[in-house]
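All protein chains but one are shown in place.
And now, chain A:
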Amino acid sequence: MVNVTANEMNRQEKPINMSPFAIARRKFLRNKLAMVSSFFLLSVIIISVLAPYITTQDITKVNISQMSLEPGGEHVLGTDKSGRDVFTRLLYGGRISLLVGVTCTFLVILFGTIVGSIAGFYGGFVDGLLMRFTDFVLNFPFLVFVIVLNTILFGIVNGLWVLIGVISLLSWGGVARIVRSKILAEKENEYILAAISIGCKPSKVIMKHLLPNVLSTIIVQATVTFATLIVAESALGFLGFGVPQSIPSWGNMLSASQEADVLRDKPWIWMPPAIILTITILSINFIGEGLKDAFNPKSNR
């Protein structure tokens, strides 16, 4: 009983005819943690994109006379062991890390959604075949195969795109499974039966009727994937198997911490990327939680 009255009170406060997305937007805008996170992530993206205008330092220039300088003076965050400015590399590194994250997320979501929705919609043999294929991809230990594939393909294609391709190729399985289960539940509704019975083509039923209704799940899944893939990129960079070492990325910058003297005595070289990476991932996760909450019709916040 208590729940019902609470719901009714809430309904009176809100304008009556709000679309589900308008309600979600309202909930999201009221979520302080998610808003602060969005603001932070947006700033990181803008600053990274504008990196060439913010700093004029040359990222590739190796300056032996300025090796391992402490923060302060001309170099705000000091320089690394090759005399390159840490702050500049941090900005340019953000570009690469975010680029890899965004591109991979796009590819993973695209492929996962296509496979998941086709499997879910058609069912039967198609479903069985596609899902066995998904199981097959999910059975590879991710890190091991990214490293092996990267080693084989390295040198044949430009390093950055090899990494993006390999990561995307191995990560779409989870998204496909989730989209499939959502589509399976959604297609039982009568409006789908109606759409099929008036002669809609399967492609139209999927694109026009099914996907908009599972979009909230896909969006939430995209934020989670984005965070996971940024971690994957930087973990690979840290291990020395990410984007080529000549390109600065947060993971590549962190790999300097594998040298004991850098780790012990020169924290300004590895701490900035570690901290900014952690905060970025935290904020993406907070945004994801906020979105999940906003799209959840049961939550009344």
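Heads up, the rule we're going with is that contacts are C-beta pairs under 8 Å (C-beta built on N, C-alpha and C of every residue); 3 or more make two chains touch, one makes a residue touch a chain; residues count from 1.
Simple rule for what comes next: contacts and distances are computed from a predicted model.
Undergrad: Quick one: the chain not pictured, UniProt calls it what, "Periplasmic binding protein domain-containing protein", "Oligopeptide ABC transporter permease AppB", "YeeE/YedE family protein" or "Phosphoribosylformylglycinamidine synthase subunit PurL"?
TA: Looking only at the record, the undisplayed chain corresponds to "Oligopeptide ABC transporter permease AppB".
Undergrad: Write down which of A:P52, A:P212, A:G240 or A:P297 is the residue touching the left-out chain.
TA: Answering carefully, the residue with contact to the hidden chain is A:G240.
Undergrad: For the full complex, which residue in A:V49, A:I114 or A:V148 touches the chain that was left out?
TA: Hidden-chain contact among the options goes to A:V148.
Undergrad: Even though one chain is hidden, which residues of chain A still touch it in the full complex?
TA: 135-136, 139-145, 147-149, 151-152, 227, 231, 234-235, 238-241, 254, 257-258, 260, 263-264, 267, 270, 274, 277-278, 281-282, 285
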